[in-house]
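A selection of the complex's chains, in situ.
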Amino acid sequence: MRIGIYAGSFDPVTYGHEDLIERSLSFVDRLVVAVATNVAKQPLFSVEDRIRFIRSAVDHEPRVEVRQFDGLLVDLAREVGATLSVRGLRAVADFEYEFQMALMNRHLNADMETVFMMPRLDLTYVSSSLVREIARFEGNTGDLVNPLVHQALRERFSRA
Amino acid sequence: MRIGIYAGSFDPVTYGHEDLIERSLSFVDRLVVAVATNVAKQPLFSVEDRIRFIRSAVDHEPRVEVRQFDGLLVDLAREVGATLSVRGLRAVADFEYEFQMALMNRHLNADMETVFMMPRLDLTYVSSSLVREIARFEGNTGDLVNPLVHQALRERFSRA
């Protein structure tokens, strides 16, 4: 059985992330979505919220497990038996950072391979940070994130 | 009448920014220079100072309006009737970030187009952050920013 990991801070999960989860399932048997607790900056949503948002998006899919993690990706891979790390690539800047990480991870754990995929084209410009920025100024995030997240963003930033 | 917006934090305005303002006027009838108040980090100069520095540079040009803004660029465009957002491109890193922003802005407001221009070649290496760094160590910023800004930087960082 091939187990993959898709790790990130998911603050919050976007349709871009959800698209990548779905695509990954075409070549892994099980996918662990790992929500990092140790993000450098103060996250907008708690790790519990971030996990809940992802679960709501994939609850029809028994092959996906959503969990938090705090540590090195390669250690998590050993713990859950994963041999693939799945990453989305949108831009050259992504590419270089992701390559450095993938090379370092290969150095730390030769048994985990990193594979890269492209999100759906019309989601290439969607990132969690842009979504937060738009929500902050009460722009419409309805077609960037799922309804649960959309609602949570509105509540968080409503000026009333 | 074609109205363009040139938005940024301008902390402080450099000769690179001034060059781009001038170039923009070759294809817009009126340009709104929008000074963002919601910059993430603590700015070096207040928004009032940043506006004053730009005004001193363009006061001979009746087609340019300088104002502050706080929110989404697309909302400002609707408010002032702008159909073009003008951006400078200097490097690949600029390019990717600017593209993501432009795609998101097109998604949020299909009536605003983003156009990119190159600054004068000998200003490609001038950025507000480098200018602040040089001034901090009392390097000479006299040919990077206009005299009013140059003087303000000296006063801010003089160790006397």
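A few notes on this one:
As written, the chains take the letters A and B, and residue 1 is the first residue of each chain.
As a convention for this text, a residue touches a chain if its C-beta (ideal position, glycine included) is under 8 Å from a C-beta of that chain, and two chains touch if they have at least 3 such contacts.
Owing to the predicted nature of the structure, the values given are computational and were not obtained by experimental measurement.
Whole-complex copy count, one sequence throughout, 2 copies displayed: 6.
What we mean here is this: only the chains that are shown with their structure count from here on.
It takes 120 degrees of rotation, in steps of 5, to superpose the Cα atoms of chain A onto those of chain B.
One inter-chain figure worth recording: chain A and chain B are separated by 33 Å, centre to centre, where each centre is the mean of the chain's CA atoms.
Those residues of chain A lying in contact with chain B across their complex are 91-93, 124-127, 130, 134, 137, 139-140.
Against chain A, the residues of chain B that register as touching in their complex are 71-72, 74-75, 92-93, 96-97, 99-101, 103-104, 107-108.
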